[in-house]
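Notes to accompany the following structure.
The complex is shown incomplete by one protein chain, all other protein chains being positioned as in the whole.
Chain lettering (A, B and C) follows the sequence in which the chains are written, and residue indices restart at 1 in each chain.
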Amino acid sequence: MQRSVLVLVIMSVIMLAFLPWIASDVMLQFAINTLLLATLAQSWNILGGFAGYVSFGNSVFYGLGTYGTAIAMAQFGLPFWVGLMLGALLAVICALIVGLPILRLRGPYFAIATLGLSGVMGAIVSNMDIAGANIGLILPLTRADPMFYELSLGLLVVTTVCVAWLSMSRFGMALIAIREDEDAAGTMGVNTTRYKVAALVLASLFTSIAGGIHAYWITFVDPASAFDPTLNVRMVIMAVFGGSGTVFGPVIGSFLLSTIYELLAFWISTAAALLFGVVIVLAVLFMPKGIADLALAKEPGWRYFLRNVREHRL
Amino acid sequence: MLLAQVLLNGVLLGALYGLMALGMALVWGVLNIVNLAHGALIMLGGYVVYYCYTLLGIDPLLALPVAMASMFATGYLLQRFLLNLIVRGALLNTLLITFGLDVVITYLGQVVFTADFRTINPSYSGANFMLLGLTVPVLRLIAFGIALLLSSALWFLLNKSGLGRAIRATAQNLVAARLYGVDPRQVYAVTFGIGAALAGAAGGLYGMISHLTPYIGSSLTAKSFVIAILGGLANPFKVILGGIVVGVAESLAALYIGPTYTDVVSFLLLVVILVVRPAHALRAA
Amino acid sequence: MSATAVPVLEGRRLTKRFQGLVSIDDVSFSLAENEVLGLIGPNGAGKTTLVNMISGTIRADHGSIFFKGQPIDHLRPFQRAHLGISRTFQVMKPFPGLSVLDNVVVGALFGTGGGETSIARARESAREWIEFTGLTHRIGQSAEALGGPDRKRLEFAKALALNPKLLLLDEVMAGLNLVEVDEVVGLVRKVRERGVSILIIEHVMKAIRHLSDRVMVLHHGEKIAEGEPSAVLSDPRVVAAYLGTRRT
Partner (left out) sequence: MSRKHSFACAIGTLLATAGLAHAQDVIKLGAAVQLTGSEANTGRYYRDAYRLTIDKINAAGGVNVGGKTYHLGLTLLDNQSDVNLGVRQYVQLITSDKVNFLLGPFASNHALNDSSIAEKYQVPMVQGGGASTQIYSRGYKYVFGTLPPADDYYASTLDMLAKADPKPRTVALVAADDSFDVSVAKGTRNHVKDAGMTLAVDQTYREGNADFSTILAEIKSKNVDAILWSGHETEALNFLRQMKGLNVNPTNYYGFTVGVPTEDFRKALGKDADFAFGMTSWLADASLKDRWFGDAIAFAKDYADKYQYAPDYHAASAVADVETFAMAFEQAGSLDPKAVRDAIAKVEFDSVYAHIKYGPNGQIVLPQIVIQIQDGKVVPVYTDRVLNKAYYPIPPWNRRP
C-alpha cells in the first residue's frame, strides 16, 4: 500500500472517531448503520471477493450474532461483551459445520445452497424458546449511541485491517488462486478446503459481531429481522459496487450506496426504491468491477464506461 | 385418505411451481443468466390476465395467450436492449443487474397497479369434484394440465424446430453458432422472450389460484430457483417434475413436521441434492 | 534403466473408465530418479488422463500409484504437490487476473514441502524462475495478456516454482515454432540437470527423441510399447497407431 494512501486512511479514521461530538443524532444513527453495513460488506469480501465464492448465507452469521447477544443479555442478564463473544462463538461453530459440505459446491450452486441457509436458521430459531421463538427478545434500553458508533467504527477498522493483511499474505494469495482457478490452485499445492473454510470462519466472526452490536443498539431481536435474506443481497451489492476483492472497495461502496439511498429516501421519498434499482442496473452496465477499478482506470470516464459495455456485450 | 389428498394437492400445485421455474431454467441454461427478476415477470403476467378479465371481460384462461404474447415482447426487448449488453460479464454481475431490474419492475408495478392485493376470480374458481373419495379442485387441475401442455410445447420447440436447434447450438457454443449463420443476439432475445412468456402464463394461473400484489415476485423467484436446480436446466419435463417434487415435499412436510417448516424442507432438499449429487446439478449447467 | 534404486514414480496396473469407456487400461510403468520418460500416443490415447491420475485431479478405478515407494492414491492434489509432484496443463491454466509474477509466486508459496512461508522469499524465487524461463520482460503484465509461446513459458515457470522432485509436462511444446521448441528442449535439459525426474508428453518427436531416456507409447488406453526412443519410434505398431489415427 502506498504511504500517502495509508496516511489518508489513518487521518480519516481519526476524524471519523470524533464524529459523535459534532454530528446530529440523525447523522449518528445513519453513521452507525452505515458502519455496520460496511463491516458486513467487508466480511463478505473475504470469501466472496478474494476467493470468489458468492455467499448469500452470511446473514445467518449476522443472525447468530444478534441472537447470541440477545440470549446472553435478555435471558441470562450477562454483560454485553459476553453476549458478543457468545454470538461470535455460535457463528464460528456454524461456519465450521456448514462450511465443510457446502464449500465443495462451486459457482451458482454454492450461492444457492447458502441462500437456503438463512431461511433454515430462521425457522429453527423461531421454534426455540430460549431465543424467544417467534416473539423475539427484548434487550435492555441503552442511551449510548456514541458508544455504539465507536464500537462499529472500531469493528470496521479491525475488519479492514484484517482484509488489508489478507491481501498481502500467503492466506490471501491462496484465496486469490482459488478464485482464479481452483483446480490449478490445488495442483499447485494450495489446500483449497482449509483456506476456504478459514475464510468463511473469518467472515462469520466479523459478521456476527456486527450483528451483536446491532442487536444491543436496536434493543429488539426477532427471527424475521435477524435472518433477513435481503440484508445479504445488500452486502453483496455494496461490496461489488465498491469493488470486490479489493481492500477499500467494499467500504467505499457501502458508504456511497448508503448515502445515496438515504438521500433518495429523504428527498424524493417515494421514488427512492426505483432510483436505487436504476443505480444498480447502471453500475453493473458501466462499471462492473466497481468504484475501485474506476478509480484506477487510465482513460477518461466515458471511454472507461464504453469499454466495459463493449467487453461484456454480446 | 388424508395422505392421498395431501399428495394430490402437492402434485397439482407442484406442476404450477414447475411452470414458474420453466422460464427461469430455460434462460439460465441457454443464456447463463440467473434471472432474479423472473418472479417480477410472473407478477406482470398475472396483472395482464387480471386486467384482461376485469376490464375487458376476457375469460382468464383465454387471456393467458394475451399475457404470454405481451410478456414475450417485454422479455424480448429487455434482453435485446439491456441484458445483451452484459451477458458476457461475470455471473455475479448478471445476478446484480437482474436484481436491480426486479427492484425497478416491482416499484413500477406498485405505481401502476397500486399496492392493493388482487385476485382473478372467475365463476369456476372454486369448483371441485370428487374422484375416488378425493376432492379435486378444478382450477388446480387446469393449471396442472397447462403446465404439462406448455412444457411439451417447449420440448417440441427445442428439439424439433429450426429455432430450437439454433437455441441449443447457441447454448453450447456461441462461436460455432455464429459460424452456422445464427445471430446470437436475436436468439438470446427470443429465448428470454420465451422464458418471459412462460412466466406470464404461470403468473396468470397463480393469480387465479392465489393472489397478486406487486411484491409477490421475490418469493416466486426463490421458489423457481430451487426447482430449476432440482429439475436441471436441460429438459422441460424434468423441470415440471422438479416442481412436483417440491410441491409434494412441502405438502408432506406441512403434514408431518408442521407448516412452518415448508420452506426449510424445500431448501434442505436442495442443499442435500447439491451436496450429495453435485454431478447431477453440475451436468445440467 | 536403474532397477536397483526405488523408482521416483511407479504406476501399477492402472485402470480408469469414463462412463463405460476405458481411458486407461491396465497400465504399469515406472520412472527412475533423474530419468526422463517420454509418453507418446495419438490423441485420445489417455496420456493426459494418466497425468491427471498422477497429479491427483482424478482417481484410478483400479491400480495404485507410488511415489518414492509410498502409495499416494489417497492423497489430494495439494498433498501430492507438497510431496514434490508438479505439472503443467495441456489446456493452459494461468490465473487470468494475476500478473505473471503473482502466478509464479503461488507456486513458490505452496509448493514442495508446503512451500515458502514468506511472501518476500517466494517473490525472490519466483523472479528466478521467471528469468530461467525467459519471461522477465513480461513480469508485471497480466497473464491474460500473454501470447501463446509466453503462456507456455509461464506454465513452465509456475510448475517449476513448486521446486518439484517430479515434473509432469503435458505438451508444453505444442504450437511453438522450431526455434522455440529448441529453447524449451534446452530448458528441460537444464531442469533435469538439477536432479528433477520428468515425465513428458509430447507430439514433437524430435524433442522426445532428444530428451527422453525411455519412451512409453499409449494407444486406446493400452501400453503398446516401451523402451529406447529410437527403437520404440521405429516399432511398426507405433507407426501404425500414429499413422492410423493421427492427422485425421
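To be clear about the criterion, contacts are C-beta pairs under 8 Å (C-beta built on N, C-alpha and C of every residue); 3 or more make two chains touch, one makes a residue touch a chain.
In this text, all values refer to a predicted model and were calculated from it rather than measured experimentally.
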item	value
Neighbouring displayed chains - absent chain, whole complex	A, B
Candidates B:84, B:191, B:213 or B:235 - the one touching the absent chain	B:213
Candidates A:133, A:158 or A:256 - the one touching the absent chain	A:133
Of A:128, A:224 or A:282, the residue in touch with the unshown chain	A:224
Per the touch definition above, residue among B:31, B:64 or B:139 touching the missing chain	B:139
Contact set of subunit A toward the excluded chain (per top definition)	22-27, 29-30, 33, 123, 126, 133-136, 138, 141, 143, 218-220, 222, 224-225, 263, 265-267, 269-270, 272-273
Touching residues (missing chain, whole complex) on subunit B	1-2, 5-6, 9-10, 13, 110, 114-119, 121, 125-128, 135, 137-140, 209-211, 213, 215, 219, 250-251, 254-255, 258-263
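The rule we apply is simple: only the chains that are shown with their structure count from here on.
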item	value
Centroid-based (C-alpha) most distant chain relative to subunit A	C
Central subunit by CA centre of mass proxy	A
Chain pair that, of all pairs, has the most C-beta pairs in contact	A-B
Between subunit A and subunit C, centroid-to-centroid distance (C-alpha), Å	42
Cα-centroid distance, subunit B relative to subunit C, in whole angstrom	48
Where subunit A and subunit B are represented by their mean Cα positions, the distance between them in whole Å	31
Interfacial residue positions of subunit A with respect to subunit B in the complex	54, 101-102, 104-109, 111-113, 115-117, 119-120, 123-124, 126-127, 233, 236-237, 240, 244, 271, 273-274, 276-281, 283-285, 288, 309, 311-314
Residue ranges of subunit B in contact with subunit A within the complex	34, 82, 84-93, 95-97, 99-104, 106-108, 184-185, 188, 222, 225-226, 229, 260-261, 263-264, 267-268, 270-271, 274-275, 278, 281-282, 285
Subunit A-facing residues of subunit C, complex	55-57, 76-82, 86-87, 89, 93, 95-98, 102, 105-107, 109-112, 114-115, 117, 119, 122, 158, 162
